[in-house]
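Note that one protein chain of the assembly has been removed; the remaining protein chains are unaltered in position.
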Amino acid sequence: MDAATSFLGFVVIDGIAYGMILFLISVGLSVTMGLMRFANLAHGAFAAAGGAAAISSMQAFGIGFLPALLVGFAAGALIGLILEPALFAPLYGGDELDQVLMTIGLILVTIATLNLLFGSAPLPVVMPDWMQGSIDLGFRNVPNYRAFLIVSGGLLMLALWLTLDRTEVGARIRAAVENPSMAQAVGINTRRLFALTFTFGCGLAGLGGAMGAPLLPIDPIYPFRYLATFLVVVSIAGFGNIKGTAWVALMLGILETAGRYVVPEISGFLIYVVMIVLLLWRPNGLFGRPA
Amino acid sequence: MKSRSLWMAALLAALGAGPIHAQTVKVGIVAPMTGGSADWGVQFRNCIQLFQSQNGDRVAGSKVDVIYRDTGGANPGLTRKHVEELIVNDKVNVLGGFFFSPNAFAASPVLTQAKVPGVMFVAGTPNLTETSPYWVRTGYTTWQSAVPMAQWAYKNGIRRVYIAVQDFSAGHSFQEGFKMSFTREGGQIIGEDRMAMNTNDFAPFIQRIINAKPDAVYMFISPGPPSIAFLKAAEAAGLKQRGIKIMGVAETDDQELPSVGPVAKDVYSALHYAVSLPNEANQALVKAVADRFPKDGPPHSGCVGAYDGMRVIYQMIENGKGRIAPDAVESVKGMKWTSPRGPAMIDPETRDIVHNIYIKQVVEGPDGKLFNRVIDTIPNVKDPWKESRKKQ
Partner (left out) sequence: MTPLAQRLRDEAAAGSRWRIIEVLPWLIFIAFYLFFESRLALGNAVLVMVLFTISLDLVMGYAGVATLGHALFFGLGAYTAGVLVASGLPDPAIGLLGGIAVAALAAVLTGLLLLHLQGNTLLMLTLAFLMLAHEVANKWTSVTGGDDGMHSVSPGPWFGVFEFDLQGHTRYWYALVLLFVVFLIARMIAHSQFGLALKGIRENPARMHAIGVPVRRHLVMIYTIAGAMAGVAGVLSAHSNGFVGLETLSIALSANCLVMLVLGGWGRLYGAVVGATVYVVMQHLASNWNPSHWMFIVGASMILVVRFGKGGLLGLLDRLVARFRGQG
């Protein structure tokens, strides 16, 4: 098995698995940013809350990993549902600075709350047995967990795309993204649509946090620690574009994995340099439309 | 009858008492009391209180008052402010604590300028004691962990090692110490990686290690989400199944094991303390901590650093006959005592602590829980970093 093929095999599989987590966590953000044009820097807070809820429910009620994922989704969605009318809705279409400031405040409150509830140590995740082994593909082993990420991430991507593209709800969302006032004029209740979409996006974040917990451990600083990472994904992709987010998340996952594998000394810089170059070249993201 | 004995008591007290002004020696403890490393600050405080409850809060007639200042994380600017304030405003006579090396570095010039002794309970960068003649160390140095680990590895048949450390100064220090010692023994370092601090996914580094086919990997990662992620990635890729041993520093210390979980099994480490040490002083310490602070977990190297630190400070006060004299640091050079970690001494040349280093392995105990078992002891280790510079 020569080095090049081994390298390719490794980078593709591990990179895609990592990219899937990036996608799962970022897609909710992309949707809310694209739809409501809202810079939700606190998006990681929903991921952390979902992850924390999932882990706690596993510890407290002894439920399995898969049911706990649903808890994670529900927790993220519920918090999103509650906070949306109180904090986010009043700022739609308003000054971007206000949105940034409010969400920074929300990050701080979330970190403080997580710390008070769970202490400062990372929450331990017990992976189910079926996730702990690995599959022998001949040329390399693929850990079950990573295979799970790739498969479920792919299914989710498909489901989201189909929903947006093929259903009526999806059509309304796309209409509202393109032209909010027109959408309202033809009778689409944009207010309710936004609330629903935001809630769903937060649920997705919670799901991403829970699914990714074995790889990206949940601790109080989680919302701040990974903020840069998924902001990068969403900025480069361009807001509101699910397919674009998927592509960029996967590319970035592969790039970061390959970078750390091939040139670990500069891999720390790499992501920032790439972001600067790409954003200067395409300020609206690779797949976004001009504002 | 009563009044006469009262008179007697008063007379005796007046005759036997020390100086007429009751002196107080103030100790300023600078540590992370909050934030991600709060556990260390808690252990410092608990074990200082324990020491004072066992040895009294008076030495040579003077009362010893302890003040705490919180540095949060690695916050050198804030630490320096705290140290200045403690000295100028609170008028402390001696400083203690210091978990993060950058914080200790920031304090050095102030100690020298104000001529105030400082006792480092944990901060491990070797040249710290050289940055000010007022430092005394009761923690450890990075090379005191790295060098014995390398020596033990070679002694036990390991010949090819891959080094993977987090990319910051502590990581570099462990890397250099291990490399120097292992190659000097005759071993081979077949690869070295400095992993960026913002690494989320360690799989690429694990893959590089696997590709190189070492006998063992030597790691240093700050305990927390990154170290957990690293060990989990190693487990997922089957590092141990491929026969590659994992050697580290503090990632699998007993207090980390609950968070790390089963992936910690069989990981080796080298440090100056283990909860399972069988000596009398340690047994007493573990019991006392369990009795007095049942919710804060068993003692770890932080507790021992603070406990021994207070002993050194008390000795300084005694040597100064109730105060911290200008020659306080001089007076504790060569000081020897029995610590829970084993025999301990303050190196008269370097002011570091000389102590045993224990090679530990994470195994399953009789109760099914994981713990660190001591499998080898290297006695009376001085700071190898300073030793290596002497030879030049």
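A and B label the chains in the order they appear, each numbered from 1.
The rule we apply is simple: a residue touches a chain if its C-beta (ideal position, glycine included) is under 8 Å from a C-beta of that chain, and two chains touch if they have at least 3 such contacts.
No experiment lies behind these values; they were computed from the predicted model shown.
Check B:Gln113, B:Gln188, B:Gln241 or B:Thr338 against the missing chain and you find that the one touching it is B:Gln113.
From the set A:Ala74, A:Leu108, A:Val126 or A:Leu196, the residue in touch with the chain omitted from the display is A:Leu108, counting the whole complex.
Among A:Ile21, A:Met157, A:Ala205 or A:Val232, the one in contact with the hidden chain is A:Val232.
Although one chain is not drawn, its touching partners on chain A can still be listed: residues 33, 39, 87, 90-91, 96-98, 100-102, 104-113, 115-116, 220, 228, 231-232, 235, 239, 268-269, 272-273, 275-276, 279-280, 283-284, 291. Those residues of chain B that touch the chain absent from the view are 34-35, 69-70, 72, 74-77, 80-81, 84-85, 87-89, 101-102, 105-106, 108-110, 113-114, 125, 131, 167-169, 172, 196-197.
Operating definition for what follows: only the chains that are shown with their structure count from here on.
Chain A and chain B have centres, each the mean of its CA atoms, that are 39 Å apart. Listing the residues of chain B that touch chain A in their complex gives 35-36, 38-39, 167, 193-201, 203-205, 207-208, 211, 224-225, 228-229, 232, 236-238, 258-261.
Touching chain B in their complex are the following residues of chain A: 3, 6, 10-11, 14, 18, 120-122, 124, 126, 134, 141, 143, 145-146, 214-217, 219, 221, 225-226, 228-229, 256-261, 264-265, 267-268.
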